[in-house]
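Yeah, one chain of the complex is gone here, protein chain that is, but the others are all in their spots.
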Amino acid sequence: MRAGPAEVVPTEYYVALSALVFAIGAVGVLTRRSAIMIFLSVELMLNAANLALVAYARQWAAAGTLVGITGQTAVFIILAVAAAEVAVGLGILVAIFRRRVSTDVDTLAEVRL
Amino acid sequence: MTQDVVSWAALAPALALLGALVNGLLGARLREPLPGIVASVAVGAGFVLSLVAFFAFAGRGEAVVVPLWDYLAVSGVELALGFHLDQLSLLMMLVITGVGALIHVYSIGYMHADSGFARYFAYLNLFVAAMLVLVMADSYLLMFVGWEGVGVCSYLLIAFWFKQGTNVDAARKAYIVNRIGDAGFLLAMFLMFRTFGTLDVAAVNAAVGAFAFGAGAITAIGLLLLVAATGKSAQIPLHVWLPDAMAGPTPVSALIHAATMVTAGVYLIARASPIFATSPEASAAVAWVGAATALIAAFVAFAQTDIKRVLAYSTISQLGFMFVAVGVGAYSVAVFHLVTHAFFKALLFLVAGSVIHALGGEQDVRRMGGLGTRMRITGTTALVGTLAIAGVPLLAGFFSKDAILVHTFSSTLVEDYGAYFLYAVLLVSAVMTAGYMFRWYYTVFCGAERLSKATGAAVHESPRVMTVPLVVLAVGSVLTGYLGLPAFAFPNWIEGWLAPVTAAVTFTHPALWIEWLLLLVSVLAAALGLGLGYWAYHLQKGAPAARLGVGRLAAFGRSGAGFDALYRNAVVGPTEGTAGALSIVDRDILDRGMASGVTAAGLLARVTTLWQSGFVRAYALAMLCGVVALVLVVVVAGVRA
Partner (left out) sequence: MTLPADFIVVSILGPAIVMLVFAMITLLFAVFQVDRSATASMALVGVGTAAVFALHLLMKGQQGAAEAGFGLRYLGDTPATAFTLVILLGTALAILVSEADLSRLGLDHPEYYPLMLLSATGAIVLASAGDLITLLLGLEIMSLAVYALAAWRQGSRQSEEAGMKYFLLGAFASALLIYGIALTFGAGGRFDYAGLAAAFSAPGFDAHVLALLGAVLLLAGLGFKVAFAPFHQWLPDVYTGAPTPVTTFMSVVVKTAAFAALLRIASTVFASLGAGPLGELLPIMLGILIGATLIVGNFGALLQSGVKRMLAYSAVAHAGYLGLAVLAADTVGTNAAIFYLTAYTLMTAGAFAVLSAITNADDRGDEIERFAGLAARRPFLAASLAIVLMSLAGLPPFAGFVGKLLVFQAAISAGYVALAVLGIATSVVAVVYYARVITYMYFRESDQETIRPLAPTLRIAVVIAVVGTIALGILPGFWYGLVERGQVLLAGF
C-alpha cells in the first residue's frame, strides 16, 4: 500500500499515536470535573482525529488517489469546527459561571430521572 | 355501482358518524331528549338502509364493493379502502343497527336527566359508526381502524361516569388488555402482507387456497388472529376486563359488551374462515380457548351477586360457545348464535337496566326479589330472555346452542383434537348456563322481596320508551331461532345464506336417530339446569340470604362442600387472583408511577431510569461504554476472522 521511500514513517505509527491521544482525551472527559478541562480533552480527541486524517491523506496521495488531498482540506474544516465549538461552549460556561462561580460539571445534576 | 340499492347501505356508518358529530359539537345546546332522538334516528336510518340492502341482496351471489379511496401504495401494492357488502356483513349490519337502534331508544329513558346526556349519545353513535366500519371493511387494514375505534369508544363509555372512583380504572384496564389483542391483530396483518402480498379480505381468502392443509404460515396467522379475537371477545386469559367493564351505563353493556363489540372476535374468525379451515391446529386452539372459557365463566357466574356481573360472565361463557363453533368449522352456526345471543343478551341487560332504574341504582341481587309482580313487562320479558339463553325448546337460544353442540359432536376439522371432549365440556356448560340463569331470574323477580323500605316504595315499571324496546327484543329472542332450525329435518335458512361467504368444512352426518338423540340431550341439558336451579333456590329451605349467596353452589354437587371448595379454589381464586394482579399492575404502574416496582414492567422501567443520574460524566461514561463495546465487537471479530 505504501509507495513512499523506505525511511518514511509508516502510517500505522501515526494512527497508533492518534488512537492513543484519542483515548487520553476520552479518559480526560470522564475523569475531569472542570468544564474547561473537559473542553480541552475534547480538543485532544479532535486533534487525534486530525492526526489520523493527515496521515491517511498522505498515504492515499502516495497511493495515487487524486482526492487524497481532500483529507488535508478536511483537517482545516475540523479545526474551524473545533474553534466554533469552543466559542459557543465558553459562552455557555461564562453565562453559568457568572451565577455559580464554579465550573464543576458535577453540580449540573438537578434535572434527572 | 352507485345505482345499486345495496351500496346505499355504505352510508350507514356515515350517518352514525354524523349523529356523533352533531351531538358532540352541538349537543350542549340541544335540549333533552333531542340528542337522543338525533342519535336514534341516525342509527335507525342505518337500519332501514341495511334492511333495504339486505332484501335487495337476497338471491345474489357477488358481494357489492363500495370503494372509498386509495390509501397507500407500499412496495408496489395498492392498499385501497372500501366497504364490502355481502351476506355476512349485511347480517351483522342488521344486528348492529337493529339492536343498536332499540338500545338508543331505550337509552333516552335510561339516561334521562343525566348531565352528560348529549355526550353519551355522541359516544354511542361513534361506537356504532366504528362497529359498522369493522364489519363492512373490505380489507384487514380498514377492519383494524374499526377494531381500534370500537375499543376507544368502549373506553370512553366505560369511564362515562368518571366521577365514581373505579370506573376510570376499569376503562383503562379494558383498553390496555384489548391492546394486547390488538398487537396480535397487527402482527397477523403484517404476516398476511408478507405471505399473500395483500390485505384485502377477499384476496387473502382466495389466496389461502394455494397453501397446503396445515401450512405453518397459515397456522401462525390463525393463531395471531386468535390472540386478537381473544382480547376483543374477552376469552381466557384476556377476559378479565369484561366484568369490570360493567361500570359503564347499562345500555352500553347491552350494546357493546354483549351484543356487538365483544362478538367482533367471532366475526373476525368467521371472516377469515378459509384460514382457519386450512389449519386444524389454529382451529383447535380456537375451539379449546372457547370451551375453557365457556366452562370457567359459567362457574364464575354462579358466584356473582351483582345483577350485571352475572350477565357479564354469562356473556363471556356464551362467547366461548361461539368460539367453539368457529373452532370446529361451523362458521354459520357461530354467526347464528351471535345473532340470537345479540337479541336475548341485549334483552337481559336492558332488563337489568330497567331493574336498576326502578331500584334507584341498586345492583346487588341479594337485595332484590319478587320484582316480577311489580314490574310486569320487565319481569315477563326477563323470563323470555332467561328461557331463551337457558336453551328451552322453541326459543332462539335453544336452536343456536343445539346447532353448536351438534356440530361440535360431528366435527371433522378438529377430530384429532378431542372433539368429543369439547362436546362434553359444552354440554356441562349448557347445564350450568340454565342453572345460573335460573338463579339470576329467581333472585331478582321471584321469591320474597328483600328490598329496603325506601327503595321498595319507589319501585315502578319503567317508562314506555324503555319497555317497548324490551318487548321488541323479547319477540326477537323467540323468532330469530327460526332462522336456523336443525338442518337434518327442517329448513335452515342461515346456513344457506352464509354458505357463499364462509369456508366449507365437512361434518360427519350421523344417523337420523342420533341427530334426534342429540336434540333430546340438548333439551335435557336445559331441563336439568333449570330443574337443579329450581331445586336449589326454590325448594331448599333456609335463610334467603344464605340460599342466595355463593355457598348455595354446593347444591350442585352430591358432595356439596368439596365441590364448592374446588370451585372456589380452582376457579374464583385464580380468576380473582389474575384480576387482583392486574389491578395491582393498574394501580402501581398506571397511577402511582410504579412506586412499588413489584411488577416486571415496573422493574424494567426502574432499571431503565436508574442510570439516569443527572451527572454529565456518568452519561459520557455510558456513551463511551457503548462505543467501546461496539469497537471491541469489531476488533474481536476481526482478529478471529
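The chains carry the letters A and B, assigned in the order they are written, with residues numbered from 1 in each.
Convention: a residue touches a chain if its C-beta (ideal position, glycine included) is under 8 Å from a C-beta of that chain, and two chains touch if they have at least 3 such contacts.
Bear in mind that the values here come from a model prediction, so they are computed numbers and not experimental data.
Student: Taking the entire complex into account, which one of B:Ala53, B:Val168, B:Leu226 or B:Val384 touches the absent chain?
Tutor: Spelled out, the listed residue whose C-beta touches the missing chain is B:Val168.
Student: For the chain not shown, which residue from B:Val5, B:Ala58, B:Ala73 or B:Ala206 touches it across the whole complex?
Tutor: B:Ala73
Student: If the missing chain were put back, which residues of chain A would it touch?
Tutor: 11, 15, 18, 22, 25-26, 29, 35, 38-39, 42, 45-46, 48-50, 52-53, 55-57, 59-60, 63, 65, 67-68, 70-71, 73-74, 77-78, 81, 84-85, 88-89, 91-93, 95-96, 99, 105, 108-113
Student: List the residues of chain B that touch the chain left out of this view.
Tutor: Here the touching residues of chain B are 69-75, 144-145, 148-149, 152, 156, 159, 162-163, 168, 171-172, 175-176, 179-180, 182-183, 186-187, 190, 193-194, 589-590, 593-594, 601, 604-606, 608-609, 611-612, 614, 616, 618-620, 622-623, 625-627, 630-631, 633-635, 637-638, 641.
Everything that follows uses one rule, which is that only the chains that are shown with their structure count from here on.
Student: Spell out the part of chain A that touches chain B in their complex, as residue ranges.
Tutor: Residue list for chain A touching chain B: 26, 29-31, 33, 105-106, 108-113.
Student: For the complex, give me every residue of chain B touching chain A.
Tutor: 609, 612-617, 620-621, 624
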